[in-house]
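The complex is shown incomplete by one protein chain, all other protein chains being positioned as in the whole.
Naming follows writing order (A, B and C), and every chain is counted from residue 1.
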Amino acid sequence: MNDLEKLTEYFREFPGIGPRQAKRFVYFLLRKNDNYIKELSNLIPKIKQNTAVCSRCQKYFTKRHNENLCDICSSKNRDPSKLMIVARDTDLETIEKSGSFNGFYFVLGGLLPHLEEDAQKFIRIKELKELLLLTKEKAKEIILALNANPDGDNTANYLKKFLSKEFSNVKISVLGRGLSTGSELEYADKETIFNALENRK
Amino acid sequence: MNDLEKLTEYFREFPGIGPRQAKRFVYFLLRKNDNYIKELSNLIPKIKQNTAVCSRCQKYFTKRHNENLCDICSSKNRDPSKLMIVARDTDLETIEKSGSFNGFYFVLGGLLPHLEEDAQKFIRIKELKELLLLTKEKAKEIILALNANPDGDNTANYLKKFLSKEFSNVKISVLGRGLSTGSELEYADKETIFNALENRK
Amino acid sequence: MNDLEKLTEYFREFPGIGPRQAKRFVYFLLRKNDNYIKELSNLIPKIKQNTAVCSRCQKYFTKRHNENLCDICSSKNRDPSKLMIVARDTDLETIEKSGSFNGFYFVLGGLLPHLEEDAQKFIRIKELKELLLLTKEKAKEIILALNANPDGDNTANYLKKFLSKEFSNVKISVLGRGLSTGSELEYADKETIFNALENRK
Partner (left out) sequence: MNDLEKLTEYFREFPGIGPRQAKRFVYFLLRKNDNYIKELSNLIPKIKQNTAVCSRCQKYFTKRHNENLCDICSSKNRDPSKLMIVARDTDLETIEKSGSFNGFYFVLGGLLPHLEEDAQKFIRIKELKELLLLTKEKAKEIILALNANPDGDNTANYLKKFLSKEFSNVKISVLGRGLSTGSELEYADKETIFNALENRK
């Protein structure tokens, strides 16, 4: 296998990339100027070095010095009474971009699949417990912001049980269910209609 | 234009049917047995004769005798304190199939498009008023069950204003907004996230 | 089952129509004026009565009087030395619309699926033989114009064997294979490249 083929194989591991697009990436790089190539190949190892996992919320962040908290967790302008639990960094980003939430976050690192029992293998349950022990006196509400699908629901159920046992004085809420923007009633599923009716206002 | 072409043109008016599929319908009929053809061509005018518009909820229904109320509106088992306003018969059917609602309905016949002022041209505002005058003493809540899109929102706004002026003692609600079944947080739009957070519970 | 539901079931048999669209057809008809309904329900049985199968090419055609040949087969302006064999009426129409062919046609009524042996159950082999016995002295070339897929190829192979045995003095040809309009070489399959190279000119 020559280097072109080897690089093609490396690109094939990228999420959502098939053999044809992997090859196209290689030809794309062959045509790019040296500057782009140099910057790209420097950045790739650099992000690993300069990126840390926030010791509170567990999200990736770019270190400037030796700090171990991300911008959000070290901010003084956020509301410490609300903690939102999300599955992944990308979920956190979507919510930040929406501008709807001003509390703190915790990133689980994934979801607990249906029928799986060993939560620790899938989600950062130990880190969550540690965080909650620290913030116990402050957090008044924990918001479970998880996908509205079986794995999301399973994770929410698991966390509700876990949290109500260990942190019984904290209110636990889940995101509201109902019609999402753009939904047409005619095509709505049974469960969405049920929720939209329950949550009418 | 021969009859095959004429029938093709008639089928082209069917919702969602292009020229190729219209022609395929014609060939399909040419291959079907006489019984199917006879039944189909008998049923088409028959449904118009036997179908009436319910004088209360305005939905289409199949008449057995000379009744002018549909099954739902003539039922004794439904809750008269709740009236749900929907845009179309198909919305009503989706909600009935969900089994989530046991009140009465009113079918607007459409939605009021954004920037349109003459409501009467688009929705059955006169019939709605008449129904509400009749049911005034009974209906305690009117639920606006409309699409979560600009026309649905516009219609909801129009109806809220109209109803609160004319029937100020009735509670008016709209379907809850939030994550619909299957939604992934990462791809949720700003408005859905805002609503899901607002309506958390 | 009331008439609305019955008609919905009839529409569900239409090619490519699911339950939701079948229901939409019914509501569409309920909203159409009486004239459309009357014309549509008259046309449906009429096309069966007025449509005959051409006794030569076997395609459907609208009878004006008592003729038993379609317009093409009764035309004096077509080239009797060429006979094109197609699978279906719709294939014939596509070729007529292209304006590329001025000979006569024969419609097989279908294709012979791979591994099927009883040709007569799938294609009009008896009628083809009869036509060829009649036109024997005139037809100099038989063009097999069939889909470029396994069933089309299987049918072509079957017909080549059959025709070369029974009508050995007639030239048999198949449509050229190669790049079709719009094809990009990068995505072309092995067989298409092979054919395109073989048939280069």
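Basically, contacts are C-beta pairs under 8 Å (C-beta built on N, C-alpha and C of every residue); 3 or more make two chains touch, one makes a residue touch a chain.
Computed from a predicted model, the values in this text were never measured in an experiment.
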item: Chains shown that the absent chain touches, full complex; value: A, C
item: Selected residue (touches chain absent from view) among C:Asp3, C:Asp91 or C:Glu127; value: C:Asp91
item: Residue touching the undisplayed chain, where the options are A:Ser41, A:Asn68, A:Asn102 or A:Ser164; value: A:Ser41
item: Selected residue (touches chain absent from view) among A:Thr62, A:Ser75 or A:Ser164; value: A:Thr62
item: Residues of subunit A (touch criterion as defined above) contacting the omitted chain; value: 2-4, 6-7, 10, 13-16, 21, 23-30, 32, 34, 36-48, 50-51, 60, 62, 89-90, 93
item: Subunit C, residues in touch with the chain not shown (by the definition above); value: 86-88, 90-91, 94-95, 97-101, 143, 145-149, 152, 173-201
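Following the convention adopted for this analysis, only the chains that are shown with their structure count from here on.
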item: Centroid spacing, where centroids are CA-atom means, of subunit A and subunit B in whole angstrom; value: 39
item: Averaged-CA centre spacing for the pair subunit C and subunit A, given as whole angstrom; value: 55
